[in-house]
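Of the protein chains in this complex, one is absent; all others appear in place.
Chain naming follows the written order as A and B, and within any one chain the residues start at number 1.
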Amino acid sequence: MSSETLNKVFIDVEIDEPAKSDIKLATELEEVCPVGIFKATEAGTEIQVPALDECVLCNLCIETAPAGSIRIIKLYEQ
Amino acid sequence: MSVLLNRDTTFIVQGITGREAINLTRECLDYGSKIVGGVTPGRKGREVHGVPVFDTVAQAVENHGGPIDGSVVTVPPGFTKDAVLEAIENGIKLIVIVTERIPRGDVAQMVELADLRGARIIGPNCLGLIVPEVCKMGGIGGPAKDAAKSYEPGVIGVMSRSGGMTTEISSSLTAAGLGVSTAISIGGDAIIGSTYAELMPYFEADEQTEAIVIYTEPGGRMEAQLSEWVQENNSRLPIVAFMAGKFMDEDEMQGMSFGHAGTIVEGKEDSATEKIARLQAAGITVVERIDEIPDAVKEKIAK
Partner (left out) sequence: MRFYEYEARKIVELAGIPVTKYGFCQTADEAREVAEEIDGPVVIKSQVLSGGRMKAGGVQFADTPDEAADHAATILDLEINGLMPRGVLVDPKAEVKREYYVSVVWDGTAKKPLMLFSYMGGIDIEEVAEEHPDYVGRAHISNLLPVFDFEAKQVIAATGVTGSQLNRATPILARLARLFLKYDMTLAEINPLAELNDGSFVALDAHMDMEEEAIGRQKQLLRKELKIAEDDTRDNYEPSDFERNVKAIDGADHRGVIQGKDHGFKGDLGLVIGAGGGSLTLTDAVRNQGGRPANYSEIGGNPSVAKACGLAKEVLQKDGVEKIAVMMSIVSNTRVDIVARGVIKACLELGLDPAETIAIFRIPGAWEDEGFEILDKYGVEYCDRSVSLWDAAGRAVAKIQGEAA
């Protein structure tokens, strides 16, 4: 049986500018997310696509970022 | 009334700063349990959901200003024995051990000291115990709002070698309108602090309890011990038992362990078939299907 690895089946995360380029916020997001969706780089926050479906809907990232700048999209609601 | 716990029961959580312990603390506080402290060596001065953390059990007792009734122990297996002995030597009388994979020799040492000091151990490898709408000690039933769904006050005492099945069975008793007096997850290991027979006197003395349901598995002599107890003590409480793991009696499953460490079948006496016969000989109803439990209990109570 052939097998592939799929990502973004259940969850997607969107982060708007300028929050995305905020390096301090990137570090905070990396620390707060229990499943490693955010990675802090020199350019700001980078979304780790393979981790997206592990999101536990804790909303800690939403609480950490400026209001409305991060959205968690449940792809199964569409 | 209730078994082992009441509205005023105070307890601590040893290993309170661990991931699972933090959850468990939240759940118990939400349920209304009185957690008066936590212990994690080196973390004195911190707080977990408002509960003060100490380095030693003695500090927790001192801070409380009097004896503490119980402790939930959830520390790694290599540290569990020391934590439990510390609790016992500081006057704690009811100890729930959540930790799995503790060598038998350690468990036996803890139990022997507990016996000497008049303390009682529940577990290891268990989820604790709950008196519906009164007190929850351990992760049993999960978050307070989930626990409320499965556990309503009632007349049935539940004892189970599986933590998850304690809630599964209690939920069916609640749905059937029977409710639960006290439910105890006794633990899945070969040697545990409190067996069915050792807990029976508490239920026997509890006016609220009218019948007992036990969930049991292959391995060990605990069911034989219960059968003997029932026959010797002329118990007022009818008992309904459910035996899981009958497939383990098959030839190709010999010498294998499934589910819990305690399920390893070491002699003929340990097998599901043998245990069912023994329980039935003592007048205990053994239901074939898990969903037959509530009706079997109703029938027993009606008699």
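Points worth noting:
We take it that a contact is a pair of C-beta atoms (placed from the backbone, for glycine too) under 8 Å apart; a residue touches a chain by one contact, two chains touch by 3 or more.
Predicted model only: the values in this text are computed from it and were never measured.
The chain not shown here makes contact, within the complete complex, with A, B.
Contact with the omitted chain, checked across B:Ile22, B:Ala58 or B:Leu113, is made by B:Leu113. For the chain left out of this panel, the touching residue among B:Asp8, B:Glu207 or B:Glu252 is B:Glu252. Among B:Arg161, B:Arg278 or B:Lys300, only B:Arg161 touches the chain left out of the display. Residues 20, 23, 77-78, 101-105, 107-109, 111-113, 116, 127, 139-143, 146-147, 149-150, 160-165, 167-168, 171-172, 175, 188, 190-191, 195, 215, 217, 220-222, 225, 242, 244-248, 250, 252-253, 255-256, 258-261, 263, 267, 288-291 of chain B touch the missing chain (whole complex, contact as defined above).
Counting over the whole complex, chain A has residues 1-6, 9-10, 35, 53-54, 56-57, 74, 76-77 touching the chain that is not drawn.
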